[in-house]
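Of the protein chains in this complex, one is absent; all others appear in place.
Take a look at subunit A:
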């Protein structure tokens, strides 16, 4: 055990290596869970994955850099439309098309992120919220202006069929899960793979000099500037990184929903994302993941609950937002720092107790 630990020390002490290790383990567990789930649950997991990517980007922006964005739904729309247009042109049947589409979504959103981020960097608090709110209201409506964007009916999204995936992927998935890969599990695996990559990148950024700068800017912009940090640049970088996450999430969402239409990207989506971030705990990637899980599962759970209580379909549909609102209010009241934020002191207490135990042990050889 001692030797194992010394072997692992370079891994656990270097943040990048540690993040990669944790992500790998989480990914393997996620893959196993997805593989053994029903198709219905797989679609929920896929939904959770893209919400988590968007929420991760948002929690970084709002939690670390201190910029409140109400416009992430619009950025997801940009990503979704970019990915859809590429998939449409390319045919969308091979894995290469999928990655091309997602990379395009990220690139387009990076550009939009810079364009929006530059003026937004001059704004503070409620003003930046207002500016991004405009984005959330205006951008999805652009689809009604151009025929190529499909208007209110939206664009259908071609998705690769499982039988057209490269054979090695089919065999690999078969080997690990003993279940034939199909469209639903493919999207879930893809979502969680990209989620793991995104979170490693974000966790690393947050631990790095860039992340420390963001915290400095958030906590006290005057001292940060005195310390030589370029405020505007730090904020624009944060906004762009966050926009890229939203773009990736939007592209994945398009493939999962199989339709890209303005109705998907209402102001509600932006607010829900923010709610997920707050619910989970602002600034924490784990919190973003938990918030995304709540987003993906709670509405369905509430509808099912309503139906099992004997409500009519209409009443069950109406009860869903009520349950959602109640949960949100309860979390805010009982755990004002979010789920992770409130659990953290508890975890710290437990781990400090165990580590003091460990410390005494280590003294005796």
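Assorted remarks:
Heads up, the rule we're going with is that a contact is a pair of C-beta atoms (placed from the backbone, for glycine too) under 8 Å apart; a residue touches a chain by one contact, two chains touch by 3 or more; residues count from 1.
Methods note: contacts and distances are computed from a predicted model.
Matching "ABC transporter substrate-binding protein", "Polysaccharide deacetylase", "Membrane transport protein MMPL domain-containing protein" or "Glycosyltransferase 2-like domain-containing protein" against the UniProt entry of the left-out chain gives the name "ABC transporter substrate-binding protein".
Screening A:123, A:259 or A:305 for touch with the missing chain picks out A:259. Of the options A:51, A:184, A:214 or A:324, the residue whose C-beta touches the omitted chain is A:184.
Where subunit A meets the chain that is not shown, the touching residues are 1, 4-5, 12, 25, 28-29, 32, 38-40, 43, 141, 144, 151-154, 156, 174-178, 180, 184, 257-259, 261, 263-264, 300, 312-314, 316-318, 351, 354-355, 357-359, 361-362.
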